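Heads up, one of the protein chains got dropped from this complex, but the rest are sitting where they should.
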Amino acid sequence: MKIYTRRGDEGQTAVIGARVSKDDVRVEAYGTVDEANSFVGDAIARMRERDGQKYSDLIEVLTQIQQELFDVGSDLAVVKGKRPYKITAEHVDRLEEWVDRCLQEAPSVKKFILPGGTPVASSLHICRTVVRRAERRAVTLTLNDEINHEARRYLNRLSDLFFALARAANAREKIEDIQYERGREVFR
Amino acid sequence: MKIYTRRGDEGQTAVIGARVSKDDVRVEAYGTVDEANSFVGDAIARMRERDGQKYSDLIEVLTQIQQELFDVGSDLAVVKGKRPYKITAEHVDRLEEWVDRCLQEAPSVKKFILPGGTPVASSLHICRTVVRRAERRAVTLTLNDEINHEARRYLNRLSDLFFALARAANAREKIEDIQYERGREVFR
Partner (left out) sequence: MKIYTRRGDEGQTAVIGARVSKDDVRVEAYGTVDEANSFVGDAIARMRERDGQKYSDLIEVLTQIQQELFDVGSDLAVVKGKRPYKITAEHVDRLEEWVDRCLQEAPSVKKFILPGGTPVASSLHICRTVVRRAERRAVTLTLNDEINHEARRYLNRLSDLFFALARAANAREKIEDIQYERGREVFR
């Protein structure tokens, strides 16, 4: 197996259905999804280190999300018309169900919370914010090209899920989230 | 509590005082501050894991910084004129004092050092570089719109503080920073 092909040495690269500059917003978009996915891998690794048992349900959810982030990535990598999209509204609905389930585990808050807590929770907040960056890049792509609308909605809801997962993780370890003091009540 | 409102599904979102595209430089700026803040949360989590006692003073400083990064974030989120800014020159002065205090703990160096050392120090170097990214995004925002000048200075000085904190953390664990060999003396 040879993974380096030297074909990217001139700053151009292959997407599905075309050849573009690595500076292209499309490459930036799925590249950021790939980065987000790596942080999800790290969150899983930390859950396993900490106590696989305690987090087995969340590890399962996150592993499925890793698979789906590849679906998102290939939807963003494909030049329109080249093949059917993979992410559908059902994927987004399922994320919403998970958000609801996770938030039930944690006491409700009215104010912003400091991103942190246990190593697992802090890594979930990192996932949250990197996924939000990926969403912003997908939005930038939208302004330049047609993309799978559901893939973008998926990223939007996924960052909410990471917020919920971080709160659930802290709740499971009996760690209270610290509120942002100088803010007003922002959550309803 | 329902955190997903589905209002961001079309790629637009709310800032304080307006509705903008998620591709907007303002959203990019405070979104990056949020990301930096999550890495600060991770640095704190690692300090607690390693030995809360040994780092209690730094945990306190970093927790205050997490609060202040929300102040920075809301200053960047607010469309000019909508409300008074939160970050002032005094915040920046305090950062400078902390920089001085932390650097005193570590042997002085003349050359660049490799970002790393203990898990705590390496995570502080990550904070340093992500805060620098946030500063660059705040500068980009400045070129497009008026922002709180002190918030940008705050980010600038904060990355210096993370450099100092990383060095202090390694010093506390008796780890010597490795110098960049092929460079010249850059620090005075």
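Here the chain labels run A and B in written order, and each chain numbers its own residues starting at 1.
By definition in this document, contacts are C-beta pairs under 8 Å (C-beta built on N, C-alpha and C of every residue); 3 or more make two chains touch, one makes a residue touch a chain.
This is a predicted model, so every value here is computed, not measured.
Asks: Just name the one of B:12, B:67 or B:129 that touches the chain not displayed here.
Replies: Answering carefully, the residue with contact to the hidden chain is B:129.
Asks: What residues on chain A make contact with the chain left out of this view?
Replies: Residues of chain A in contact with the hidden chain: 1-4, 8-9, 11, 21-23, 27-28, 31-32, 34-35, 37-42, 44-46, 49, 63, 66-67, 70-71, 74, 86.
Asks: Name, in rising order, the residues on chain B that touch the hidden chain in the full complex.
Replies: Looking at chain B, the ones touching the missing chain are residues 96, 99-100, 103, 108-109, 112, 114-119, 121-123, 125-126, 128-130, 132-133, 135-136, 139-140, 142-143, 152-153, 156-157, 160, 163-164, 178, 180-183, 187-188.
Methods note: only the chains that are shown with their structure count from here on.
Asks: Rounding to the nearest 5 degrees, give the angle of the rotation that lays the CA atoms of chain A over those of chain B.
Replies: 120
Asks: Rounded to the nearest whole Å, what is the centre-to-centre distance of chain A and chain B, using the mean of the C-alpha atoms as each centre?
Replies: 22
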